[in-house]
Structure formats: structure tokens, C-alpha cells
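A protein chain is absent from this complex, but the other protein chains hold their places.
Going by the order they are written in, the chains are A and B; count residues from 1 in each one.
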Amino acid sequence: MSVSGAIAEIVAERWIERTLASYPAEAHALLCGETDPFRNPAGHAIKQSLTTLAHELLGEMEESAIATALDALVRLRAVQDFRPSDALRFIFDLRDVVVEVIGAPPQALEIRIDEMALMAFDQYMACRDQIAGLREKELRLRMQCAAK
Amino acid sequence: MNALYSLLAVLALVLAGFACGQGAPARMVLATFVPYAAFAALLIGFCWRVARWAFVPVPFHIPVTCGQQKSLVWIRFAKIDNPSTRWGVVSRMAAEILLFRSLFRNNRARLSGGRLILGESASLWLCSLAFHWTLLLIMLRHLRLFLEPVPAFVNALERLDGYFQIGVPPLYFSDVILVSAMTFLLFRRFRDPALRYLSLFSDYFALFLLLAIAVTGILMRYFTRVDILSVKQFALGLAAFRPGASQALSALFLCHLLLVCALAAYLPFSKLMHMSGVFLSPTRNLANNSRSQRHINPWNAPVKTHAYVEWEEEFRDKMQAAGIPLEIENETEDAGNARTN
Partner (left out) sequence: MPETLVQIELKPPHGDWRDSHVEFRKGSICYSAAPKNLTALGLPNPRAWQPLDKDWKLPPDWKRIILDGMKERLDKYRSFRLFMDICVRCGACADKCHFYLGSSDPKNMPVARAELMRSIYRRYFTLTGRIFGKLAGGRELTEDVIKEWFYYFYQCTECRRCSVFCPYGIDTAEITMMGRELLNLIGCNTNWVLEPAANCFRVGNHLGIQPHGFKDSLDFAADEAAEITGLDFHVPINRKGAEVLFVMPSADYFGTPHYYTLLGYLMLFREIGLDYTVSAYASEGGNFGLFSSHEMMKRLNAKIYEEAKRLGVKWILGGECGHMWRVLHQYMDTMNGPADFLGVPVSPLTGTVFENARSTKMVHICEFTADLIHHGKLKLDPRRNDRWIATYHDSCNPARAMGLLEEPRSILRAVCRNFHEMPENTIREQTFCCGSGAGLGTDENLEMRLRGGFPRANAVKYVKQKHGVNLLTCICAIDKATLPTLLEYWVPGVEVAGVHELVGNALVMTGEKERVADLRGEPFPAEAYAATTANEAGHA
């Protein structure tokens, strides 16, 4: 797919806006405005991940870059107060954004978005499993201690 | 909603001020009775509030430390941010009150492409500081109305304030800075959704009220050119407990006066009391010396503890079996002898 970097940039920007809209309005000024990654870790993670994803989806489609960026974001949203559907909704928002910016998405892009969505499902489940596993591990350690 | 209500409340005060300017009896009341009532409320309310705080004990020594403690002699410690002596505390409080030290910490000054960038948070610090200092300056300048002869420092402040001699009468910088800083603070509350979420009626009310006072004052000085002589006469009269409402006092002045009285009466019941509260804040005004000097809690009440003897009684057998020394070695022995401690 040949989309110029500038367009990918615009797509990323709009995509970020939409995703941030899933957070309470009170937090927007911080999430959007603060540029220091340590004062605004969540906003930073969202921006970074989505920018990478937009560029990859509209460009090279490098598997490992996508996996890393997606993981960082899904990992965050998996522990925030979202239902699973809301946690992953941001992926499907990309379709609307692309329509807004470049018109109807080409077939290839549709496929890529679907691919990414499936990947995100896996990652989300992996995160939730990991959380369950970590819980169990802590509980087990505690039981062991108590038994000692 | 809160913002609207407080704006309406301030506008009502302004209208009341103008209305008072129209009728003679109302003028009389406003010029003679209201100022005394308001300042009595201020004085009594202020003392009452401060006393309320001051008479509540500080049971524990809970400074928030913002730097290295004083421990080993070869480690440099933060004398101001983590004071260990009274003088350290004085400097910490001075930095807090004169420079808003903690608010400054909030700033993110960054060099980006050779340019110093101050974020939005820095403007909070800057505008707050500008607002408070100019407010102080303006209040001091007002002394010239109440004192005869005018003290030299007041004259000096005035000259400094109008240093550039722009316009007639000379423009005071404090006025410009005060109004712009306050406008920023207000704007900030409207703009940032988080602050809008938090702001209460009283937050807007304080800002609107101060802004209204400033605006009426500025109108008087630069636009309607109030008769300063009769104002001074009136102020001196008030100060000497011989109040009188001369006909020369304009409606605008009476409006300004009413607003100031409202502020004075409102102040003790509001968050504006932070000005005295900040001095009493136990996380800032205590030295971090709780391990070298014992802090006394006046109500240190006794509590139910689990004493050693009871504890040993419960675990005696297990301790004996494990070979842990016991206080009372053997039940059959004379316990009184063993209990030497």
C-alpha cells in the first residue's frame, strides 16, 4: 500500500483523538496535552502505539513493530476499567478515520485492520490470562508462607 | 452552573452598589454602617477561624520531606526542602509563602531546540505569583487614602508602580498585571475540564468578586476620574471613626466600596483563609527532626496493647520446646524472683 507519511500522520492524529475520547472528559487535557512521558504515561503510551500502528498499517506492515506497539496499548487497556469490547474498540475506529481522511479504504487495508483486530484479541486474552496467572501465583505464595 | 451563579451573585452586588448610590438614606447606610460591619466581621471571623485551627493540637510530627534528610555528617542534606532546624523551617515557609515553592515544583521547564519551554503548569505558578504580589502592592498603595501624612514607602511604591509614566494619570503596572493574571486564572478554570469538574461556587465567586473590585477601581482611576480628595476625606473619616457620606462620592465609588466590604465579610468564611492557613500547615511548618527530638501529643491516650507477659504465657510451651529464652523460666519456681525487670 502506498500512502504518504503525511497522510499516515493525519490518520494517526485523528485516531488518537478518537481513542482518547473513550476516557473521561476530565482527563483529556492531561492525556492530550502533557508531552512529558513520565507525567502522562497513559497518554504517551496511547500516542506512541497508535502512531506506530497507523504508519505500519498504511505502510510497511512490519509484523514485529505492530505486535510491540499493539501490545503496549492492549496491555494498558486490559487493566483499565473497560469492558473487553470497549477495550478493543479503538481498532475498529481506524476504519472510520481512514474513511474520513482518504475515503473508502482499499480492500488490502480492510484485511490488515481485521488482522490487527484478531491479533489484539489474542493479546488481550493473553494479558487477562497473565493477570489471572499472576493472581494465582501471589495467592499460592501466600498459602505457602502461611503453611510454613 | 457554579460559574453562572457566582457571576450572578457578583453582578447583584454591583447593582446593589449602584442602587445605593442613588438614594440618600442608602448612601448613608453604605458609607457609615456597612464598612464597619464588614470589617468587624472580617476581624472577628478571621480571629475565630485562626483560633479554631490554632487550638486544635498537632498530635504527630508529619512534615512532608522534599529532599535529603540530615543524618550522617558527610551527606549533604536539603536545608530548605527538608529542614532540620527552626531556621530551616522559616526558610522553607518563606519560600512557600513568598515564592510558592511547591507550586513551582509542578513546573516543567524544558529546553527544546535551544528554547526554554514553560508548560501550562508554569503559567499557573507565574500567574498566581503575579496575582498575589500585585494584590499586595495594590493593598499597600491604598494606605495613602487612610494615612495622613502618607508614609514614604507608600509613595515610593507608587512611583515604582507607575515608573514608565504612560498616560495621564500614569498607568500602574500592578493594575494591568492583576487583571490579566486573574483573567488567566479564571480562564483556566473554564478551559480545563478537570478543573471545571472540581470548581465550586466559591472558587468562581472569589475570582469574580476580586475581578469586579479591580475593574471598578480601574474605571474610577482611569475613566470616570473620581474626586480623590473627597474619597480621601471619607477614608480618613472612616479611619478616625467619624464617617460621613459626602455628596461628592460617585456611585461607582460606592459600588467599589460595597464590593470590598462584601469581600471583607466573606473572606473569613471562605477558602481565602488559605492566607493564614498556610502558616499552620503541619506538613510544611515542622522540622524533620522527629527522631532527634520527641514531639509531644497532648492527648496521647492509652491504648490496649498485648503485653510481653501475656504473650509469653500464651506461647510458653512452644518457646520452651524451641529453646527460646523465657522471662519467667519455670512455672513452679518463684515467679517473683525471675521477674527482675
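In the analysis below, a contact is a pair of C-beta atoms (placed from the backbone, for glycine too) under 8 Å apart; a residue touches a chain by one contact, two chains touch by 3 or more.
If you're wondering where the values come from, they're calculated on a predicted model, not measured in any experiment.
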| item | value |
| --- | --- |
| Touching residues (missing chain, whole complex) on chain B | 5, 49, 52-53, 56-62, 64-72, 74-78, 81-82, 84, 96, 100, 102-103, 105-106, 108, 121, 124, 128, 191-203, 269-271, 273-274, 277-278, 280-284, 288-297, 299-301, 303-308, 311-312, 314-315, 318-319, 321-325, 327, 341 |
| Residues from chain A at the interface with the omitted partner, ascending | 13-14, 17-18, 20-21, 23-32, 34, 36-42, 44-45, 75-76, 79-81, 127, 130-131, 134-139, 141-142, 145-146, 148 |
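Quick note on the criterion: only the chains that are shown with their structure count from here on.
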| item | value |
| --- | --- |
| Interchain centroid distance [CA atoms averaged], chain A/chain B, Å | 44 |
| Of chain A, residues touching chain B in the complex | 25-30, 33-34, 36, 39 |
| Parts of chain B lying in touch with chain A, wherever the complex brings them together | 108, 110, 119-120, 191-194, 197 |
